[in-house]
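Here the complex is missing a single protein chain, while all its other protein chains stay put.
On to subunit A.
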Amino acid sequence: MTTRRNVLKGLVAGGAATLMGQSLFAKAAQAATSSQGTWHVTGSHWGAIRALVKGGKVTDVQPLEDDPYPTDMIKGIKGIIYSPSRIKYPMARADWLDNRENADRTTRGDNRYVRITWDEALDLFYEELERVQTTHGPSGLFAGATGWRQTGLFHTCINHMNRAVSMHGNYVRKVGDYSTGAGQTILPYVIGSTEVYAQGTSWPVILENADTVVLWASDPLKNLQVGWTCETHESLPYLDELRDKVAAGEIRVISVDPVRSKTQKHLNSEHLYVNPMTDVAFMLAIAHTLYTEDLHDKEFLDIYSLGFDQFISYVMGEGEDATVKTPEWAAEICGVPAEEIRSFARLLASGRTQFLFGWSLQRQQHGEQPYWMGTILASMLGQIGLPGGGVSYSHHYSGVGVPQTGANMPGAFPLNLDLGKTPKHDLHNYKGASNVIPVARWVDMLLNPGDKIQYNGHEVTYPDVRMAVFTGCNPFHHHQDRNKMRKAFRQLETVVAIDFAWTATCRHADLVLPACTQFERNDMDTYGAYSNTGVVAMRKLVDPLYQSKTDYEIFTGLTDRFGRAEEYTRGMTEMQWLRQMYDTTKAANDGRFEMPDFDQFWEDGMVRFQRGENWVRHAAFREDPEINALGTPSGFIEISSRTIEKFGYDDCGAHPKWMEKAERSHGGPNSDRFPIWLQSCHPDQRLHSQMCESDEYRATYAVQGREPVYISPEDAANRGINDGDIVRVFNDRGQLLAGARVSEDYPQGVVRIHEGAWYGPVDASIGALDTYGDPNTVTMDVGASKLSQATSANTCLVEIEKFEGVAPPVTSFGGPIEESL
């Protein structure tokens, strides 16, 4: 097959690749000017793009021709810049402006704001930092929440906020994240690394060596559209190669998932349905079959692992529960017939099997258990560290599996204070409370100051937080249980939000500062977060719109108020920083990777490097487990963990166990009242909540202006719901409107609303109906376990009904209701 990609690969193999690739690219990349305007190259989470600028306006955005697999979401970028939801001016909540910490907080969220000047806004920001530090100390300030900031290494807003606020005083921070909280906590104990963010076995190695690929709750075709830095989409053509191998009968791909995923349909591969949240029962039965049919690799277990005996005695019914985990036992719970479980286990053991786990599986109550079981099954098969075998928890993320070039990448604007510097208020008295909070528990923290929780082997005491600062993240999208959040936000005296669009978080803030978008500032980015394929120049397309400013300017202004602006900027301009970042990278790559000087790079738009070597995850450990020991307490795979056992937690013990959930569909707890499981996985047409405000693009998937809820034909028919209807999704925690999309891909009792849909309540009250369809209006806010205290978003039951009458208009988008003083 002659594709452009193969031709490029041929060039790479030909040796002259770097040179030719670069000169070919340089030619194409130069800004082309015509009567239509000027095309500029820049980067984004959605890939490298060319943008046409005419008359100071971005009029068109196209994927860079270098992109082998552009995402449809490129179409939404223009709508981010020119969204009616852009924050135009600094604004403050009227009552807060008058009364500050004594303001009425019950009206928080009513979306009424007063326009103020930048000077006023930064004075207020500074005064509030002063008040909180001097009155309450560092435990009074929470500035730890972070998220998928816009791309660009210099302007990365998290770093700007942290550096500036750190210059003023200390504060409460977070640990972990919403994507992988349970996984990144359990896997270090089990297989010695967080794994979820680790480079994985190269795709060509998997394609060459695997007989069976198991996609376990993983939908790479959907999730690989976006990247943590500028995405190259180099991993997606491998999925096409995999599809060809499936068609040729060379590789079997089995998708273990309650729904038929986008990837499964693309690959035209097999589907193995499992009841939601019951994977652990299914996996225990697989272990039972492998063990009782003597299909497990005893030598591998003996050399490379510890604690198999303790685990297998639990499987064989010798544990406290005295239950043998037979396929018949599991079939009752997971909905997979016993014989199918057995034949699946035999298939896994029949050849080289590569497990590829997605993250949805651990975003639920007891989310540690299925991940732990994944490593155990792979250990029983004995293929960890072999090409095309073993277990991965990251192949759906940011181009993992594309070989890494090995080139150095630019750093970022410093998040920390410079060496030797201390904050203006260098206070360390947290009044007995912790200064680091597991991220998904911070709403609990607001509601329960002084409470103690267990977390990963130690005790966390919640501080009494009075003020919060948010930038580059939208907790009113990523946190669970909106109504609990609204209640918690009433505890906060002051909330500052810095963003370019009026997210629900901004609407629950007291002081809102308009940052510009990444397309309105000069920057650079890593091209390929894992592949390190190159460095992309991010030339400013248009000047900051309205009164927005770069984060650099905003925080220079803030630090200037306490005499630290010079230190904050190190006396350099934006372009001086970029030049320095680039020159440092060029020097570090000297002799290994050729890079043109900065001016040439800035003109070319990109520098690319030759593709790296293929690589196999855990191969070094397999080759020499003593020298290349894992990062577990023992250095070996820990099938049972004495360390975790000693923590004594009832919800995460010595080895994986089947534990019932607080609520579960398909016959589980609470399913009589709320029979439908709601999954809220990563969206197909957004990056979390980013781009939801892109009106035209949203209109391509919205249903009557609402976020789609995907529902099975059976569930729809039973409720008199037709495709395109507005429906109400509800439970005891909340209620939302969404637009029904009836789909054969969904089984009975399972619906999906993609996370990131903008919250748009009808009013400021607790329990208010959400008019657009944010799934976290109804999700549960409990820790996955005492070990990780991670989000349990996917443990969620709902009921759905057709919405009768006139639906209230969607309130999520557009600016605030402006009040005059």
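Keep this in mind: a contact is a pair of C-beta atoms (placed from the backbone, for glycine too) under 8 Å apart; a residue touches a chain by one contact, two chains touch by 3 or more; residues count from 1.
Definition applied: contacts and distances are computed from a predicted model.
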| item | value |
| --- | --- |
| Omitted chain, identified by the protein name its UniProt record gives, among "Cytochrome c-type protein", "Xanthine dehydrogenase YagR molybdenum-binding subunit", "Ferredoxin" or "ABC transporter permease" | "Cytochrome c-type protein" |
| Hidden partner chain, touching residue among A:265, A:421 or A:452 | A:421 |
| From A:150, A:405 or A:632, residue that would touch the chain that is not displayed | A:632 |
| Residue among A:530, A:568, A:658 or A:710 touching the omitted chain | A:530 |
| Touching residue (missing chain; options A:139, A:159 or A:201) | A:159 |
| Touch list for subunit A against the chain that is not drawn | 144, 146, 153, 156, 158-159, 162, 173, 175, 184, 187-189, 192-199, 228, 306-307, 404, 408-409, 411-412, 414-416, 418-421, 436, 457-458, 529-530, 588, 625-627, 629-636, 638, 642-643, 646 |
